[in-house]
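In this view, the complex is presented without one of its protein chains, the others remaining in place.
Chain nomenclature is as follows: A and B, assigned in order of appearance, with residue numbering initiated at 1 for each chain independently.
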Amino acid sequence: MSETRKQEQTTTHKIGIYLWIWGLLFVLSFFSYMVDWYQFQGLLRWSLILLFMFLKAGLIMAFFMHLFWERYALVNVLLWPMTAIGCFIFLMVAEFKYTVFTRFFYFVVGG
Amino acid sequence: MSDPKIEGYEFKPGFKGMAQDTGSDQTMFKGVHWGKAMMWIFLLSDTFIFSCFLISYMKGRGSTLIDWPNPSEVFALHVGGVDVPLLLIAIMTFVLITSSGTMALAVKYGYEKNRKMCGWLILATAIGGLTFVGMQAFEWSKLIHEGVRPWENPFGAKQFGSFFFMITGFHGTHVSIGVIFLFIYAYKTFKGHYDEGKRGWFTTMKGNYVEIEILGLYWHFVDLVWVFIFAFFYLW
Partner (left out) sequence: MSDEYENKTGYQAQSSETIGGGGSGTVSDVDHVRPAEIPEQDLYHGHSFITKWIFCQDAKVIGVQYFLLATFTGIIGLILSWLMRLQLGFPEAAGFMTAEHYYQFVTMHGMIMVVYFLTALFLGGFGNYLIPLMVGARDMVFPYLNMVSFWSFFVAVGVLLASFFVPGGPTGAGWTLYPPQAILEGTPGSGMGILLMCISLVLFVAGFTMGGLNYLITVLQARTRGMTLMRMPLTVWGIFTATILAMLAFPALLVGGLMMTLDNVLGTSFFMPTILKAGEVLEYGGGSPILFQHLFWFFGHPEVYIVALPAFGIISDLISVHSRKNIFGYRMMVWAIVGIGGLSFFVWAHHMYVSGMNPWFGFFFATTTLIIAVPTAMKVYNWVLTLWRGNIRLNVVMLWCLGFIVTFVNGGLTGLFLGNVTVDVPLSDTYFVIAHFHMVMGIAPLMVIMGAVYHWFPLVAGRFLDETLGKWHFWLTFLGAYSIYFPMHYLGFIGVPRRYFEMYDSPYVASAVGMNEFISIAAFIVGAAQLILIFNIIKTLKIGKPAGHNPWQANSLEWVTPSVPPEHGNWGEKLPVVHRWPYDFSVPGAKEDFITQTTPPSEVIETEVEKT
């Protein structure tokens, strides 16, 4: 798949791979759009949105940003800090649920 | 993809390779130009900024008792008598992804020292970016015309407008800065600055095609952020 043309130690790839990835991104974007067109709701909607989003993000990072071919040191240094974000997301979900609960309980139900 | 050639260093694959690279002297990211490593770390930091924005948006949207406006209605375009949901956004996504593709190709041709192809592709990327910003500006003016403000809007919860303008504004600023650099780099490419190693105006450092890869990383990041904004703000 990759063609090694040594240019000062930087190997480049055939144009084909970029066109394939671009095509895939276009297809995934189209699918995301279809999620809204067909007005899926609830868990199906959210899981499809997230799935296509992560797939697109993954393709961009791996191929356009070249991470698929980089050594593990770089890839791991970039990806492990996302666990802190993951923790933050998880806790903020709990927090907004608690906030909306207290608002409902005290302002709507009357406490 | 073969590993860079480094005298006296035997590469190992996978996690063993990572351990060896980390334990070795001089560099941890073998064969990676310092500028490229720097851009990656900057992008990691920028990722945290956009993550904080999106997490705040999630928290704000989840906390509101007043209903959140329906994005497919708010962002619909009225074309030929039909309401097409998210049409403008779909076009913007297409444009940005295409510009990401042209940028990746520009990097390839840059390393192959194909000055003309590289320059034209950078220019194409810049024009794609400019188109995106233009469409974003159009969307902003359309929404403002319909009464959406940072402090309130006629469609639902107040925070909708606040988060919308703040997040798309921050992203649009990133795109605009990228477009400016793309035009500058297209100029420098056509002039052959990267071939001859001409010294830059600001930093007086010698030019090198790796700079195009570095700008490319920034541009793909901008596209990446859009993928997340598109999913969380417009689709969800």
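One rule holds for everything that comes next: a contact is a pair of C-beta atoms (placed from the backbone, for glycine too) under 8 Å apart; a residue touches a chain by one contact, two chains touch by 3 or more.
Computed from a predicted structure; not experimentally measured.
Checked against the full complex, the one of B:22, B:70 or B:141 touching the unshown chain is B:22.
Screening B:32, B:74, B:148 or B:225 for touch with the missing chain picks out B:32. For chain B, the list of residues touching the undisplayed chain reads 6-9, 22-30, 32, 34-35, 37-38, 41-42, 44-46, 48-49, 51-53, 56, 59-60, 63-66, 150-151, 157-159, 161-163, 166, 199, 202-206. As for the chain not pictured, it touches chain A at residues 81, 84, 87-88, 91-92, 94-99.
Keep this in mind: only the chains that are shown with their structure count from here on.
Once the centre of each chain is set as its mean CA position, chain A and chain B turn out to be 14 Å apart. Those residues of chain A lying in contact with chain B across their complex are 2, 4-5, 7-13, 15, 18-19, 21-22, 25-26, 29, 32-33, 35-37, 39, 46, 49-50, 52-53, 56-57, 60-61, 63-66, 68-74, 76, 78, 81-82, 85, 88-89, 92-93, 95-97, 99-100, 103-104, 107-108.
By the touch criterion given at the top, residues 1-5, 11, 14-15, 17-18, 21-22, 28-32, 37, 40, 44, 47-48, 51-52, 55, 58-65, 72, 85-86, 90, 93-94, 97-98, 100-101, 103-105, 108, 111-113, 209-210, 213, 216-217, 220-221, 223-224, 227-228, 230-232, 234-236 of chain B touch chain A in their complex.
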